[in-house]
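Structure in structure tokens, see below.
As you look at this complex, bear in mind that one protein chain is not there, while each of the others sits in place.
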Amino acid sequence: MIENAWLIPVLPAVAFVVIVFLIRQFKMLSALTAIAAMAVSFIISVGIVWEIIQGGATMKKPVEYFVNWLDLPGLNIQAGILIDPLAAAMLFVVTFVALLVMIYSVGYMHGDPGFSVFFSYLSLFSASMLGLVVANNYFQMFFFWELVGLCSYLLIGYYFHKPSAVQANKKAFITNRWGDFGFMLGIFFLFLVFGTFNFGELAKAIPKYDNVAFLTLAGILVFIGPIAKSAQFPLHVWLPDAMEGPTPVSALIHAATMVAAGVYLVARGFVLFHSVETVALVVAWVGGLSALIAATIALVQDDCKRIMAFSTMSQLGYMLMALGVGSLTAGMFHLTTHAFFKALMFLAAGSVIHATHKQNIFEMGGLRKSMPITTWTTVIGALALAGIFPLAGFWSKDEILVAAYTEGAYALFGLASLVAFMTAFYMFRMVFVVFWGDEPEGQHAHESPLTMTIPLIILAFFSIFSGFIGSPLVETGFFSYVYYKYPHPPEPNYMIMISSTVLALAGIGLAWLIYGKKSISAEALKQRFQPIHTLLYNKFYIDELYLWLFDKVMLNISTAFNWNDRHIVDGIFDGIGDLTRAAGARLRFIHTGSLQNYALVIFAAVVIIMLWMAVPALGGI
Amino acid sequence: MITLEHYLILAAVLFCIGLWGALAKRSAIMVLMSIELMLNAVNINLVAFSRFLTPDALVGQVFAIFVIVVAAAEVAVGLAIVINIYRERQTSFVDEFDWLKW
Amino acid sequence: MDFPILTAILLAPLAGLLVILTIPAREELLIKITAALATGVGLVLSIIAYVGYDKAAGGMQFTEYYPWVEKFGIAYSVGVDGMSLPMVLLTAIVIFTGVFASWDMHYRTKEFFCFLLLLVTGVFGVFIARDLFFFYFFFEVAVVPMYVLIGVWGSTRKEYAAMKLTLYLLVGSAFALVGIIWMYLYAKAKLGFATFDIATLGTVAYDVSFQIPVFFLMLIGFGVLVPMWPMHLWSPDGHVAAPTAVSMLHAGVLMKLGAYGLIRAGVFFFPEGAKYWAPLIAVLCIVNVVYGAMVAMVQRDLKFVIGYSSVSHMGYVLLGIASLNLFGIDGAVAQMFAHGIMTALFFALVGNVYHKAHTREIGVLTGLAHQMPKVAVGFMIGGLASLGLPGLNNFVAEFLIFIGSFTKDQVLFGFLHFRVLSVLAIFGVVITAIYVLRVIQRTFMGPRDPRWDHLSDAKGVELVPIVVLCFTLILFGMVPSLLIDVINVGVEPLIAKVNAAAEIGGIF
Partner (left out) sequence: MVSPVVFWVVAVLLVAAALAMVLARNIVHSALFLIVSFIGYAVLYLFLEADFLAAVQVLVYAGAVSILLVFAVMLTRRGNMQESNLFNNYKVTGALIAAVLFLLIGNMVLNTSWAISSIAAPESTVGPLAELLLGKFVVPFEVAAILLLVAMVGAIIVARGVKDSK
């Protein structure tokens, strides 16, 4: 199966081309084509995972093959396939989630005029992400990295008649551009020193290279890419706005494709990020801070998709923190489990939005009765996200905490624990408000169609059980395949397990008190902490800061440049022209316009020339 | 004994008189007439050269014939222009033709 | 190959011109079909030449040589190498699509197509000439029809723009002419015989003290055409005023004459001179890139945006040239090709919109994707190419330029590392993204505007430019080796020469 891995990204890409050029008119056929292509990719991915479990490829002995995409003397760019357990896990997650999202979209997007186009975009999105996952070099990664950005642009702006949607997709693209800028510089630095983009060759060369300053620079530059793509502070501003896209897209972006790419890149370039202590520290702290910032913001938001967006940001911060403190296994494990329950949460939210056509959680309520499947799957997802034993999130989050603790990063550990508490709180705040509470007037919600609920159920299943593959309960689990240098079987640290569970339960309990039982007034709290609430509600005013930077600084500089161009530069050149013209206007009086005057001058000149030439005294011949 | 120099000096005198007329008279027709005078002076030169330097070749005379042809054409076109201008401007004085200056 | 394919490419538009001259002016459709046929033949022949070029053999191919004025060493001598071949192909594609983009031309159609074909003959001539005299001759042939085309068929401030453009270009070419003649005389003295043959002139060992001033002349002469800051202003004004097909040809191809000339008649002859002036080029091109992009951001007229984006993008070409290494110049030539296609696409689309809506004002035109989805898709592809999205042609080119400039180890002015400049250039990509996306957002996205409901989407022949140009962008973006390998064949000897040249401190 591994030798057929190239088909995984190619099939959805083919589906994209086929849909766009051939069968756009036939809506169902388009959807089926996209789903079929993705299903085959998924099957191949499963095959690859199976082979890897058989020992077909390990982290130390990956399977790699490539063709030359561009071959110049001194510059060899490959289009390659690199399959190791890391890639295989990612392939499985991406194809699985994408497949479910596509199936779900059949129901969700039903009746939309751009139905086929939507599926073609989804195919392209998945293809780009899969191409990124199988990449064997930084260049290819960058290539697909940008394509992922493009697809997110297309999909976020899918409702292009909505000004907010086009604003959001532009923001997403441009923010990601900043990341790409750093990423590109970073790989240029790597190329400059090592002369290659290939992961394997770099992994061999980097440890032997001892210019710390250089590696720090390259590492941090490359890391700017993930900061933007995985929506980490300070380039996270696009992620909440990206909710303008249709909900299945949000699920895809948040669970499997877009944001996961950043974490995946850090995992892929683990050698680089851990070649220097500083870089690893930066990665860890950016992750940790983002997790905290996002969690605090999520506490007060009232748009259900936004809450989840900040939750994603927070969880991605977790993963990066894990990678930063040195545990590839924990980071990737959390990425995997998170993909399941975050996709679940989003698809469930989509189901709710589909039913109520609202997004503000305080305008909903009591959906428990009308939408049972959605309600219970959401609860499962929220529990998993909060890290309640024995759901998936518990195991993966726990591993991160253990990793932070054992690496001695106590500050990060404390921070992560705090975030765990907040996560539980804001997730259940949403759950209680939306599904419990009173039904508002005029709410006619009903359960979504089967194409939407079946993916929910499947994802709920995985949200419960996928954690066991990496738990200390199994002997050869996730950790024995996906690791850095050598496998680290997790050692159960019961103290951390218990404390994190207690924290999560405390969060849930607090949410219940405030929003479920309403024994503590949310309003009163809000009044009491008004400034903090405003600050958090406005997301620390970071968007406003950027807007100010762009509107006031950048645009004004541009306007000044434009003025300079039109008046100074053009003025100088037009001035030369005007000068010539003015000189002409003065000199033209020499030209009397009188014929005989001209003739006179001509003959006077003839005389002078003759004098000069003919008279020996004047130098004549 | 009349030598080549005599003819050349005579032609020069006539040429310069013609030049004076062309430069200093107001009437356009007069300018044209003066130019004819100058051309004829040149023809004298050509024929004189032909006669005294290469009497057997006659090329100078051929040249003079061509000059006459061109002069005839020139005077025809020139007078036509003068008449045209006169129709437009009611004048044939060259110093009033100043619209070369825009 | 015995068939004189290059001469045929050169003569195809000229033949079309002659045929059109015999067609009565009222037969507009016939005239357009003739023009399309003539340029189509050129395109097919160019593709044949492109495919038939033997990359393994390299060097000048499809050569023809007929002496003309032997005393001065002038000969009608044509041939293409890896650098000129993509340019020939580019010209053929752009003019072919340009004819279709001006299908709605109804004012003095006959004269319009005559001048257009004359213009393109000149451009072809420049790219295939192996003789410096003919190189310059065709260069001038290309400039002159431009004046008429803009002055008569243009729009906003057309007389001003036409005059401005012509004066800039002529002043530039006057500098180049001085350089060429000076070099000719110098080479004549060294060689002992007169020649305008580029290859022969290239073998002459020019003194460094000679190279420095002459390269500067070439830099001014061809730099105006590129256009290099601060001599760039003819380009936005000219683009805005020119009719669609002329804008396409103008931004798509004519600017490339400048960069091509700079490489062919500058770097190739005077490697030391190039090294001496490279820092200046590098600094100015960064101004081009960043400043051009920022100015583009605040424009209100769509064509001005594209005009300034051309200024910005041609800055990358100059950066590639300034880095004077294999990747840089490979990238520069590739960028010339890619930018030509992309900008032609832009102008075709804007021309289409302008023809129907009679305005190009950003902010007045809104939500056009509802009425003109195909145009919007085309514009989107062009915009994505412009901001250097992988999978489209420009990305490969820009990537190569960045690698080229990034691998250059040189310190300018004693403190400014060359790499800082390439970082700024890469930063330009971000700014490009900002303004491109802003334009797309404001013009094509947003709610449906009933004011524009009367606009019809591109259809029929109007689709030809969009499809052909988009296809080219994607083809060479996905399979860049089709383009880069050919270019590399042409660039490698040049770089060998540059590397062999003495190291020289540079101007600063």
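By letter and in written order, the chains are A, B and C; residue numbering begins at 1 in each of them.
The rule we apply is simple: a contact is a pair of C-beta atoms (placed from the backbone, for glycine too) under 8 Å apart; a residue touches a chain by one contact, two chains touch by 3 or more.
Being a predicted model, the structure only gives us computed values, none of them experimental.
Undergrad: Which chains here would be touched by the one that got left out?
TA: Touch partners of the hidden chain, whole complex considered, are A, B.
Undergrad: Suppose we count only contacts with the excluded chain; which residues of chain B make the list?
TA: Spelled out for chain B, the touching residues are 1-10, 12-21, 23-30, 32-34, 36-37, 40, 43-44, 47-48, 50-56, 58-59, 61-62, 64-66, 68-77, 79-84, 86-87, 90-92, 94-95.
Undergrad: Taking the full complex into account, what residues of chain A touch the chain not shown?
TA: 596-597, 600, 603-604, 606-607, 610-611, 614
By our rule, only the chains that are shown with their structure count from here on.
Undergrad: Nearest whole angstrom, what separates the Cα centre of chain A from the Cα centre of chain B?
TA: Distance between chain centres: 91 Å.
Undergrad: Give, as an integer number of Å, the spacing between the C-alpha centres of chain C and chain A.
TA: Spacing between the chain centres: roughly 36 Å.
Undergrad: Write out the stretch or stretches of chain B touching chain A in their complex.
TA: Spelled out, the residues of chain B in touch with chain A are 19, 22-24, 31, 94-95, 97-101.
Undergrad: Give every residue of chain A touching chain B within the complex, in rising order.
TA: Touch residues, chain A against chain B: 588, 591-596, 599-600, 603.
Undergrad: Spell out the residues on chain C that touch chain A in their complex, using ranges where they run on.
TA: Touching chain A: residues 164, 167-168, 230-231, 233, 291, 294-295, 297-299, 326-327, 330, 367, 369-370, 384, 387, 389-391, 395-396, 400, 402-403, 406-407, 422-423, 426-427, 429-430, 433-434, 437-438, 441, 444-448, 480-481, 484-485, 488, 492 of chain C.
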